[in-house]
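Below is one structure, written out as structure tokens; comments come after it.
Every protein chain of the complex appears in place save one, which is left out.
Here is chain A:
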Amino acid sequence: MHALWRLAAVAVAAVCGIVSAAGIEDGEKRSGFDFMAPATQALQADDMSNPGMLWVLQGEQLWQQAQGRADVACSGCHNDARQTMRGVAARYPAFDAATGRPIDLAGRINSCRAERQQAEPLAPESDALLALTAYVTHQSRGMPITPATDARLARFRDNGRRLFQSRIGQLDLSCASCHDDNWGKRLGGSVIPQAHPTGYPLYRLEWQTVGSLQRRLRNCMIGVRAEPFAFGAAELVDLELHLMDRARGLLIETPAVRP
């Protein structure tokens, strides 16, 4: 009986071995854009048809609006986002000295609101937060992702990699099971992309709205029937750190459109 179990374990290990190749070669890296139908690509490529631009425009207005008890707008400190925010999103998440943890762009916007504007934080996935994040990230469109090199981030990035490779949920799948080992194949009717966060916040046709990377990550976790991390959870930021490192060199597309 014992021998039988051992045989079963070997068989399982052999099956898993087929799908545990590590990572994606640099030359093979492809944005989710490349996996889309031409009609969806056209929707993203034309700023006049890209529905994500509605959020970018709203973000542009919000950038100029004075907020909170300090009655100061984002532009009050940061001036013209087209210059000051250029390239920022390409290197986020960054290390936040105050909390001793990495912080993503949406988190930075909310911490700026709390400390500088003395305003209430914006709710996760609220139009205002998505709009501001989209507007700031849009300033880096076309720039290659170049993750921050801060050594203090290494620990969190490693944790993100560990999370990416950890099997979770009732389906017992890791992110890597699909996006490293089986990208390009089909899951149901859809192509499995490489999961590079190049276009967030992005307009998802399925959502009929703009959503954040965290929303997408939570969707995937629900998909493998795991309990998703809460919005703003430290684990999601760690995962984003790893994903940005993994997507190094790909161009920012915000606002992207995905099916």
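What we mean here is this: a residue touches a chain if its C-beta (ideal position, glycine included) is under 8 Å from a C-beta of that chain, and two chains touch if they have at least 3 such contacts; residues count from 1.
The rule is short, and it goes like this: contacts and distances are computed from a predicted model.
Only one of "Cysteine desulfurase", "ABC-type glutathione transport system ATPase component", "Sulfur oxidation protein SoxZ" or "Urea ABC transporter permease subunit UrtC" fits the UniProt record of the hidden chain, and that name is "Sulfur oxidation protein SoxZ".
For the options A:Ser31, A:Gln44 or A:Gln58, the residue in contact with the chain missing from this view is A:Gln58.
Contact between chain A and the absent chain runs through residues 48-49, 51, 53-55, 57-58, 61, 205, 208-209.
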